[in-house]
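Have a look at the structure below, then the notes.
For this view, one protein chain was removed and the others were kept in their places.
Chain nomenclature is as follows: A, B, C and D, assigned in order of appearance, with residue numbering initiated at 1 for each chain independently.
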Amino acid sequence: MDTVEQLRDRLLARFPGAGITVVANPSPAAQHSLLLTAATARDLALFLRDEPGLQFDQCSNVTGVDWPDKEIVDTTKVTLPDPAGGPPKVVEQKSKRVEPGCLEVVYHLYSIALRHGPVILRLRTANRTDSVTLPSLTPVWRSCEFQEREVFDLFGVVFAGHPDLRRILMWDGYQDHPMRRDYVEPDSYEWEPTPHGEVLAKARQHYPAPAAAPEAPKP
Amino acid sequence: MLGTGLIKGLAVTAKNLVGSYHDPARYTTLEYPEVKPKLPEAYRNFPFLVTENATDPMGTLRCVACQICEKECPPQCIYIEKSKDKKPDAAGKPQIYPAVFAIDTSVCMSCQICVEVCPFDAIKMDQEYEIATTDRFGALLLNREQLAKPNSYYHQIHPTEAVEVDARLAEERRAAEEKAKAAAAAKSAPKSAAPAPKPPAAPSAEAPKPPPAA
Amino acid sequence: MSVSDLTPLSAPGGSTVRAVHDEFHGDLLEVSMGPHHPSTHGVFRMIVTLDGETIVKLKPVFGYLHRNHEKLGENTTYLASMPYTDRLDYLNSMTNNWAYAVAVEKLAGLAVPERAEYVRVILAELTRLLNHSCLAGFLMQDCGCSGTPLMYAFREREKILDLFESLSGSRMMCNYQRFGGCRVDPSADWLAGAQRLTDGYGAFLDEFEALLTGNEILMARTQGVGRLSSALAISAGVTGPALRATGVAHDLRKVDGYGVYPRFDFRVPLGDHGDTYDRYMIRILEMRESLKILSQALAGLPGGPIMDPKAKLRGFRPKAGEAYGRIEGPKGEIGFYLISDGSANPYRYRVRPPSFINLTILEDMCLGRTVADAVIILGSVDIVLGEVDR
Amino acid sequence: MSDAAPAITQAERDDLRRNGILLTSLEELYNWGRSHSVWPLNFGLACCAIEMIAASMARYDIARFGSEVFRPSPRQADLLIVSGTVTKKMAPQVVRLWNQMPEPKYCIAMGACAISGGPFKQGYNVLKGIDRFIPVDIYIPGCPPRPEALLHGLVQLQAKISGQPLTGPDAPRHLRTDIECDCPVPEFGAHDLEPPQNPAVWTPPPAVVRPDKA
Partner (left out) sequence: MIAVAPTSDRFLEVAPLQLRDWFIGLLPQSLRWITSGLITVVAILAVFGLLFAYLTLAERKILGRVQNRPGPNRTGWFGLLQPFADGVKALTKEDVVPRDADQVLHYLAPVVLVALSLLGFAVLPFGRHLVPVELDAAVLYFFAAGAATELAVFMAGWASRNKYSLLAAMRALAQLISYELPLLLSFVPVVMLAGTLSTTEIVTAQGGWTGGWIPHWYVLTPWGFAGFVIFMIAALAESNRSPFDLPEAESELIAGHLTEYSGFKYALFFMAEYFGMCALSGMAVTLFLGGWQAPCAWLEFIPSYAWFAGKLLVLLLGFMWIRATLPRLRMDQLTRLAWKFLVPLALINLGTAAFWSLTAGWTGPLQLVRWAVALALVVTPFVVMGRRLTAGVAPRTYRYAAS
């Protein structure tokens, strides 16, 4: 099978200007992936499925990944001339910037007919709040149907063109997307005999007085 | 012909019906309250704390409250508070001991990870399973006193493993003593001999790093 | 696409029973099967729209056992997720362990000693025997047997569980595989026990087949019921025996050749009809092939260490990166997708659950059949809710 | 609760029996009947359900206790074995099933998940114990409990039933007027179940506050 770079070139030759980036994977697994743009994703997927030499007929795994907004502190060294006329000082300047996060959907493709794979496709939303629509690949691979619903449910990615986009694991009427990294559970603290971490923090919050008074916790 | 398959099936059940009266392979019931199951040595159900001496369980706990098991426990069902003072352990060396050691058996999944990560062979897996109770909060939270069981009990339930552990501990103790002696001879200054546990990695404290793929 | 026009359920609880009106047939009957229903293998729910007893629409509802496996996996260390994988597909903890270990080993580039690979194969094939026997038993239960085949299947399951228990310490939740090997080395006694089981299992299969395979009622109930075409099966990501029953030669043990499987001589049975009977028979035949693998693996088990000496138990932090590892579980392709950011916990921990994805085509198989058929079609897909909902 | 002081002491009961008091005999007959014919609901939730099924299989044979009649309809069941993780999505259904069962009925929380959420208690969709919504008679810890542990729990339940007086404060739930037997079914909210627990059933224990944790 082609390497990822060859595959990208092959796709670009067929779809010039499709905007395909190879995302390298530094781990020993070396399963590199292709980052697609939302606009051309479905055409590329169809091509991958139907092109005789590729025939990625099975979309094995679909999953979401949440990359929250990150505050990045850039440190730059600036040489300031000393107003007193001494040797110029090297001062570290820190500037903060927020790298916008995104929701990412990852597809693992295999070919049952030709027995090769995986080819990993990634799609990213523009941000995590209002612009979270991606094209659904369910019309290309039926196996995406439930898995995309799951990504919609747990991550909040909206798949345009999905035939039946409803919550799948949580109940309808549930409003959160619990697999996002910034999801906060509702505070239904109950007495827990072995508190740790967040639970311990909650315990402290619910029992502000350290006295071991036998009182019921707040409902 | 229609019916042969049915008759074959009926023959199988008839064979089992008759077989249940004379063939042990076709009568597999162990009548539980009277006949207890023969548990394999490896069987594990809930942890317990090993003490060296049955007469003074609290004084001879092997546990030194290093809290590794507490941090590694997947469902976070162990709770330890370190003592403020030190007490001599079974070998007579002053050690920190667990002032509070609680395991919530209503959460524990008997995965044995606490046993695997314990550097002191202080926590081992029990084989007790008849623990159904009507008392949710009182009976299922085991404290230090309830968890402490003597080494002889450990020998009883995991004989081969316990012998290995004893040998290893004796070896460590001997090595430590020799080292201490050598050190004392060299510097004539006391030195801690027990292997100090490395502080384990704090779980999930850091903010996520940039996307590896980006 | 057959999934289309069901509006979101307004009342997700209880038996949402409402009449669906249809111009030609008058009122259709909508029945909610599950989450408490004897045949749903747990807490699965199907909203079935019936015309008489014929199914005109079937909507699966998931999530009644959604216990946040993936979220928990992201909040704990790599090692701590291992006992949780036991509880995914709780019939097959050994293969779940293995799939997870494979993914982590890929992520961290760990080698596995040869002996451990053999032991993994032995345990995986035992698990396959266990799963397929139980599935056959449950399927017969769905067909209306009064427990007898299930009892026979569980009789054999107990023997396998005894082996698992004496090796790993627990009947179901083995927590046995580690990154870079296995936790305990099986003793000679244990291997002899496994050999005895392997030798005796064929007789059980013969008896089981005598009880059921030629049974006219069973054949009438299952043949031609729940047909699945190979094209749809591939597109829908169906894997495992359900895919092979449609005639697609796809077994990861052959395709990926992971572990030491290429060293063993075994065949992959294929069905021609893709119906319930084929799915049942493929599993029976696969068990016979598993017995072949078992005797070869037990005979060829090499000595040596069971764990990679370089593997660390605590403080395991793979380098940043990602990996997708998969094996052929008894229910199909079970895979784990891990993203590491270099910390002690995986940044993203994803399970590719075969029984969840195999359910994609449940409605396609059931349309036009009766309620009684839907029950056995579901049974023949072989789901475990712990894995479906995670 | 069985450990509370019984309304009639054993001596008094013996006395009554000697004097041929009808009530005692009726009470005994009633308790004997219902304790020896506990039909469980054919209701499995998760991993523990497999062990529950195993308990009804040949090796363990729950039938010996007269309890192999797993009824699929809650109307004919006496015992709800909550065998596995109760998720928030499932909790209303479990409560509804409980309400649909006719009195006298019993509930066994089998396994860590049913008691407290167990290893999954940190999950966002996991109920931290079914006793938040319905009264539980017997808790069987373990993950999953061995089938023998379930049988042990069943024996405990039978003992509990046999010991129940029909009058007084220790009378079974359904014979008392001061307890509402129907449990309100929680509703799905935007973030959580509403209410997250039923205060009529679930009273948290006297809190053990552990603020000194390092």
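Heads up, the rule we're going with is that a residue touches a chain if its C-beta (ideal position, glycine included) is under 8 Å from a C-beta of that chain, and two chains touch if they have at least 3 such contacts.
Quantities reported herein were computed from a predicted structural model and do not represent experimental measurements.
**Q** Can you tell me which of C:G109, C:G147, C:G193 or C:G342 touches the chain that was removed from the display?
**A** Candidates C:G109, C:G147, C:G193 or C:G342; residue touching the omitted chain: C:G147.
**Q** Among C:N68, C:N175 or C:T213, which residue is in contact with the omitted chain in the full complex?
**A** C:T213
**Q** Tell me which residue among C:H37, C:R87, C:R183 or C:R348 touches the hidden chain in the full complex.
**A** C:H37
**Q** Among C:P35, C:G169, C:G271 or C:G386, single out the residue that touches the unshown chain.
**A** Only one listed residue reaches the unshown chain, and that is C:G271.
**Q** Extract the touching residues of subunit D with respect to the undisplayed chain.
**A** Within subunit D, the residues that touch the unshown chain are 29-30, 32-37, 42, 57-58, 61, 63-66, 68-69, 71-73, 75-76, 78, 100, 102-104, 174.
**Q** Touching the absent chain: which residues on subunit B qualify?
**A** 1-3, 6, 9-10, 12-14, 16-17, 19-21, 26-29, 31
**Q** Just the residue numbers, please: which parts of subunit C touch the chain that's not shown?
**A** Subunit C touches the chain not shown through residues 15, 17, 29, 31, 37-39, 50, 53, 140-148, 151-152, 155, 211-221, 223-224, 244, 249, 251, 254, 267-273, 277-278, 281-282, 285, 370-373, 375.
Here is the rule we go by: only the chains that are shown with their structure count from here on.
**Q** Just the number, please: Cα centre separation of subunit A and subunit D in whole Å.
**A** Centres of subunit A and subunit D (C-alpha means) sit 43 Å apart.
**Q** Centroid from C-alpha atoms only, then distance subunit A to subunit C, rounded to Å. What do you get?
**A** Chain centroid spacing, subunit A to subunit C, equals 27 Å.
**Q** Could you work out how far the Cα centre of subunit C sits from that of subunit D, in whole Å?
**A** Between these chains, centre-to-centre, one finds 31 Å.
**Q** Can you list the residues of subunit A that touch 2 or more other chains?
**A** Within subunit A, residues 25-27, 65, 169-171, 173, 178, 193, 195, 199 contact more than one other chain.
**Q** What are the residue numbers in subunit D that touch two or more other chains?
**A** Each of 58-59, 89, 119-120, 122, 124-125, 143, 146, 188, 205, 210, 212-213 in subunit D touches at least two other chains.
**Q** Where on subunit C is subunit A touching in the complex?
**A** Touch list, subunit C to subunit A: 1, 3-4, 6, 8-10, 12, 62-63, 66, 68, 70-71, 106-109, 232, 234-239, 248, 250, 255, 318-326, 333, 335, 337, 339-340, 347-348, 350, 352, 356-357, 359-361, 389.
**Q** Quick check: in the complex, which residue numbers of subunit D touch subunit B?
**A** 1-3, 58-61, 64, 112, 115-122, 129, 131, 136-143, 145-146, 148-149, 151-153, 155-156, 160, 205, 210, 212-214
**Q** For subunit C, which residues count as touching subunit B in their complex?
**A** Touch residues, subunit C against subunit B: 74-77, 79-84, 86, 148, 152, 155, 158, 162, 165-170, 173, 175, 183-184, 207, 210-219, 313-315, 317, 320-322, 339-345, 347.
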